[in-house]
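The next block holds one structure in the form of structure tokens; read it before the comments.
One protein chain is absent from this view; the other protein chains keep their places.
On to chain A.
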């Protein structure tokens, strides 16, 4: 199966190179470090209208334009653009491919370098150092400095993007006027780690993974990566959404024949799995899922989540979705309570939706109105 799949299209993503590299939480230093990013809208003269959007696990920097890899529309095109809630006529939107990713930022698919930054003529693969959510944020901070932006008007993100938002607010409070962590949590739960581990085991168990050195002969562990994506995709949806979209319908038949029957939901998941392997690197997937699992903001502050935000002047907006069981409302509420304990200014809504975790990417007018209103409020405060 894997032999038939063409290797990734090589795309030259817009990027900045930091030749001096960056030390990571694990102690390793990435020299040099490349940060791929895209921007939308215009930075004003005072550089006060910049908004950072952080993408989720398998997202990328192509926020509001077709992906050069898949040709599909940008992942948040529904709300980012002229006149939309994240209005590119007013705000300068920046989106960065995370460290460890496979869309241009330094990651397992990049050429491995030694401590002096000399290329070793092979990809990092499984030798890529384990990065953390905080490392991803530090890399974004380096780009922020290079762009000459002193303070983000807002940092916004859902799911793993929301984890980055929380980390931004905790690590660089003076650089974040407003923070919008959406459908996320201040740590990855045991259940979430468990689902990730199933995905990782599927990749490890694929003979084509070859101990992580699949790049040597141009193979990819397509079967394992596809199963990982299928499992993950189930966690992004809700039972109601699956029932509404597929029910027990069969593909190409009206009744069970007990022969070659395929339920529509199976066919859908297989399609999700097979398209994913054409755009995502398996070692990147392993690296980034691990970074999410390691995330525990309270642990970075002696177990006290409120301590991460004490005295902060950042304004917060949290939103959860009622049918999201991957990052349920209770997780967002726990973060809200910690922010209240820290004396922070917080807005929080739970949006009624049957679309599960994915709702943050989909058409949810109440969510879009609330997020847009929060951003306008922050912009007003900043005098924009």
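The rule is short, and it goes like this: a residue touches a chain if its C-beta (ideal position, glycine included) is under 8 Å from a C-beta of that chain, and two chains touch if they have at least 3 such contacts; residues count from 1.
Throughout what follows, contacts and distances are computed from a predicted model.
Peer 1: Which of the following names does UniProt give to the chain that is not shown: "Thiolase family protein", "Anaerobic DMSO reductase chain A", "Methionine biosynthesis MetW" or "Caffeine dehydrogenase subunit alpha"?
Peer 2: Missing chain, per its UniProt entry: "Methionine biosynthesis MetW".
Peer 1: Given that one chain is not shown, which residue among A:171, A:240 or A:347 touches it?
Peer 2: A:347
Peer 1: On chain A, where is the contact patch with the chain that was removed from view?
Peer 2: Residues of chain A in touch with the missing chain: 315, 317, 333, 336-338, 340-343, 345-352, 366, 369-370, 372-374, 376-378, 380.
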